[in-house]
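Quick one: the structure is below, questions incoming.
So, subunit A:
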Amino acid sequence: MAYNLKETSLKPERLTGGHRMCAGCGAPVVARSVLRALKPEDKAVITSATGCLEVSTFIYPYTAWKDSFIHSAFENSAVTCAGVEAAYVNMKKTGQLDDTYKFIAFGGDGGTYDIGIQSLSGAMERGHDMVYVCYDNGAYMNTGIQRSSATPKYADTTTSPAGKVVPGKQQYRKDLTAVMVAHNLPYIAQTAPIGNFKDIYEKAEKAIYTEGPAFLNVLAPCPRGWRYDTPKLIEMAQLAVDTCFWPLYEVENGVYKLTYKPKNKRPISDWLEAQGRFRHMAKDAEKVEELQQEVDRRWDLLLAMCGEK
Partner candidate 1 sequence: MAIRDKLSGNEAVAVAMRQINPGVVAAFPITPSTEVPQYFSSFVNNGQVDTEFVPVESEHSAMSACIGASAAGVRAMTATSANGLALMWEMLYIAASCRLPIVMATVNRALSGPINIHNDHADSMGARDSGWIQIYGENNQEAYDNEIMAVKISEHKDVLLPVMNCYDGFITSHAIENIELLEDDVVKNFVGAYKPEHYLLNPNQPIAVGPLDLPNYYFEHKRNQVEGMRKAKDVILEVSKEFEKLTGRSYGLFEEYKMDEAERVVVVIGSTAGTAKAVVDELRAKGEKVGLIKVRVFRPFPAEEVAKALANCKAVAIMDKCDGFNGKGAPLFNEVCSALYFDETKPLAVNYIYGLGGRDVRVDDIEKVFSDLTEIVASGKVDDPYRYLGVVDANC
Partner candidate 2 sequence: MNNVVEIRWHGRGGQGAKTASLLLAEAAFDTGKYIQGFPEYGPERMGAPITAYNRISDERVTVHSNIYDPDYVIVVDETLIDVVDVTAGLKKEGAILINTEKTPEELRPRLKGYEGRVCTIDARKISMETLGKYFPNTPMLGAIIKIAKIMDENTFITSMEKSFKHKFASKPQVIEPNMAAVKRALEEVRG
């Protein structure tokens, strides 16, 4: 059935209000969008890495999750989920359970790109039937905006401050989606919460209902870390997509497919200038040009992979 936003509003909400994420945070928007792709009759177990999403949605004695949920530590959301999934396989095999469950692990870019990459790689390689969702807000926001390997070059963070000598982070961001492609998973996608949420919904649905391990990398703007006004959440994601900083694509059994091609590719400066974390360099033509070239290089590569060139 073709995607219809209004139809999806009929599904039960699986992440309730009453959690304590910041006003205007992108992460719960990503989480509830992914969960909306679950069939209402299916049950789920959700895991989360330590991070904003976890410490704000499950503060004793309140859980915002309507499904069973487990958090154990920072670097192991993937394998904690894999442990639950293994238990499910055993319970099914031994006739202890009739219901259908789906398994979704969440982690921020810190818990996914960095400290959690070993556990993620292991769980994906072993082929557990689960979805790992990275909500990438481009820094360790939970501990106070420290740089991660997902942080864009030149971003001002509390451990890559824009100083008098060193103007913010000195490295380009790691392309984790590409790293996950190298795991030869049945389904991998990069998406963002934009427009009528068709892209994120359809990818979440495919990820959840493709047998075997799947990985979603989802851009999740952070008003505090990126330094923009809270109402602009969706605008920020849209700009990242339209500048091709964050292309939307999927890789199904190794086959790349671009799922969104901006009609007018916007210059990276549009995205940089909208955020306080780039204020120190957004007018520096040389640096902006350098970033533009890197965005173009990666975009061209992707177009080639997707057979768009």
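Assume a contact is a pair of C-beta atoms (placed from the backbone, for glycine too) under 8 Å apart; a residue touches a chain by one contact, two chains touch by 3 or more; residues count from 1.
On the choice of candidates, all candidates are chains of the complex that A comes from, given by their letters.
Everything numeric in this text was worked out from a predicted model, so none of it was measured.
Asker: Candidates 1 or 2: which touches subunit A in this complex?
Answerer: Spelled out: of the options 1 or 2, subunit A touches 1.
Asker: Please name which positions on subunit A make contact with candidate 1 in the complex.
Answerer: 43, 45, 47, 54-55, 58-61, 63, 65-73, 75-76, 79-91, 93-94, 97-99, 101, 118-119, 121-123, 125-126
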